[in-house]
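Just dropping this structure here.
For this view, one protein chain was removed and the others were kept in their places.
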Amino acid sequence: MISTDPWIWLSAFLSLACFSLFLGDNKAFRWAETTYTASVIGHSTVTGLLVMRDRFYPLYTGAKPILIIPLILGITVLLVVWRKYAWISSIALAVLVGVGTGMSIRTLTSSDIIANTRAVVGEAAKIIRGPSTTQVGSIINIIFTISALFYFLFTLFPRGTLSKPLNYLRTLGKYALITYMGISVGNTIQQWVGTATSALYRLIVLWLGLR
Amino acid sequence: MAKIPELKSEYIWIVVTIAFLIPMLRPLNTPFPMSDVTLEIYKIVESLPEGSIVVMGGGGVFAFDIESSPGMISCIKQMARKGIKLIAVPIWSETPQFHKYLIDAARVDKDKYGGPWKYGEDYVLLPYIPGPSDEVVLDSFLSDIHKTVSIDLAGTPIDQLPLMQKVHNYKDISLWFCPHWGFVPVIRIVVAKYNITSISFAQSAAYAFFSPYMYSYPGKVYMTNGYIGGAQYEKLAGDKGLGHMVIDSYTTLSIVTVAAIILGNITMLSRMREEEK
Partner (left out) sequence: MSTTVTYIRIYLARIIVIVGCLSILAGYFLTSPETAGLSSELQLWSSAISGFTLFIGLITIFARYIRSVMNREQNWPFHLYCLIVIILWVPFGFLQGIYSDIYQTLYLSTKITLHITIIGMMGWFVVSAMYRTFRVRSFRTAVLAILAIAMIFFNAPYITTPYPVIGDVSYWLLNNPQMSASRAMVICGGIGGVILGIRILLGLERGALRMTGGE
């Protein structure tokens, strides 16, 4: 049974306008694209207004008057869209860059570099004991990680007597990355299938009621 | 071998459309096996005592996060059944709507759907918390929740909400769910600094890229694999939603995709043979 909900009809028309891109660029797709732009900007503006209410609530209630400083700095951030006055926002941006940089240095070192390196070293223990699939997996893990790291880090290729064995290591690293790409592309197919299914569900089931 | 002409994209799209429509119009109810990690996540949630406080937080784009929704919706129903409390912490601008969508889709609200959860006592939706990076926001939130957030999504001061009176920092949180793309900042702060177990109903592309973290923090980081993991969780929870629908679609689309690749290679081989002749 076809839906009588006007919102479902609106979303169905927008979906069909989007799917019309299969026939080439046209005005219906432009309409859908423009609606998308407007809804994104509208939502971010509404969210921004509500964020102002939340972030500066202690300032409004008088609990924390010092928040006037980030309020003024935040207003200067808006000037970044004008080339002539963009320099005014540099102080506010410096606060964001400084805090973000400090956090990233700390977190990247501990979780990305040290924790992953520790995991690779831990794999070496699994080579000695455990089921055979785990042993083989651990050997592959260590070899692929080291060779892929070598491929990424040594972009200036070393010359001399070691160049031939290092070339093999680099090639192995290349194939490690190709393996990653092949497996991840194959695994990611389910994402596109699922999103397409969700899009068609709105049309076929929610709008037309054909299921 | 005769030269096979290059197939136009439109013809492929027609075949793909048919492959999508068949399971949509006539559900195949394709059976699928369970995976160990999905079962382990289910048991972790089952083992939480009643009254535990769980956070559903992170950042992502709604349209991509739909892939995480089957597992998360079933998990919300499981948590509501067990009397576990939930706080939603969005750190991207689209995430408040996604969290609301998940709660509404699970139909657990007492006032709207007659479910077991009452807003303010059993679950709270917090507003979008901006920041220069996700890690800054999460660190600020977990160190002092009441200093970071003043009001909830509806504008009610959080001091007036019974659930938020019980939670002040990371020590009050039992588990963290991240049904979003932005799981890595959660690992870097929630797991690495505050040692809270984190679970993600990860998107399949996210699983491919973030799986090293499961081995960097064994026993603390768990991830399911895309829609397949979501469908498995639905099965454990006794649901039948988007996950099951996608499994049906995948049944037909996987055959079409592989056939397209094989046909493309046959086309290329036929051209090469013709050129050699």
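Brief remarks on what is shown
The letters A and B name the chains in turn, as written, and every chain counts its residues from 1.
Heads up, the rule we're going with is that a contact is a pair of C-beta atoms (placed from the backbone, for glycine too) under 8 Å apart; a residue touches a chain by one contact, two chains touch by 3 or more.
The structure displayed is predicted, hence computed values, not measured ones.
Considering the full assembly, B:Ile129 is the residue among B:Met56, B:Ala106, B:Ile129 or B:Val221 that touches the omitted chain. With the whole complex as reference, residues 7-8, 10-11, 14-15, 18-19, 21-22, 30-32, 34-52, 55-56, 67, 69-71, 73-75, 77-78, 80-81, 84-106, 108-109, 111-113, 116-117, 119-120, 133, 136-137, 140-145, 148-149, 151-153, 173-187, 189-190, 192-193, 195-200, 202 of subunit A touch the missing chain. Within the complete assembly, residues 7, 9, 12-13, 16-17, 20, 30-33, 35, 61-64, 66, 93, 96-97, 100-101, 104, 125, 129-132, 136-137, 139-140, 143-144, 147-148, 153-155, 193, 207-215, 225, 228, 247, 250-251, 253-254, 256-258, 260-261, 263-265, 268 of subunit B touch the chain that is not shown.
Please note the rule applied: only the chains that are shown with their structure count from here on.
Centre-to-centre spacing of subunit A and subunit B amounts to 14 Å, using the average Cα coordinate of each chain. By the touch criterion stated above, subunit A contacts subunit B in their complex at residues 22, 43-44, 47, 50-51, 53-55, 57-58, 96-97, 99-100, 103-104, 107-108, 110-112, 115-116, 118-119, 122-123, 180, 183-184, 187-191, 193-198, 200-201, 204-205, 210-211.
Chain contact summary for the complex, subunit B toward subunit A: residues 10, 13, 20-21, 24-25, 27, 63-64, 66-67, 93-94, 96-97, 127-130, 132-133, 135-136, 139, 149-151, 155, 157, 185, 187-189, 191-193, 203-205, 207-209, 212-213, 215-217, 225-228, 242, 245-246, 249-250, 253-254, 257.
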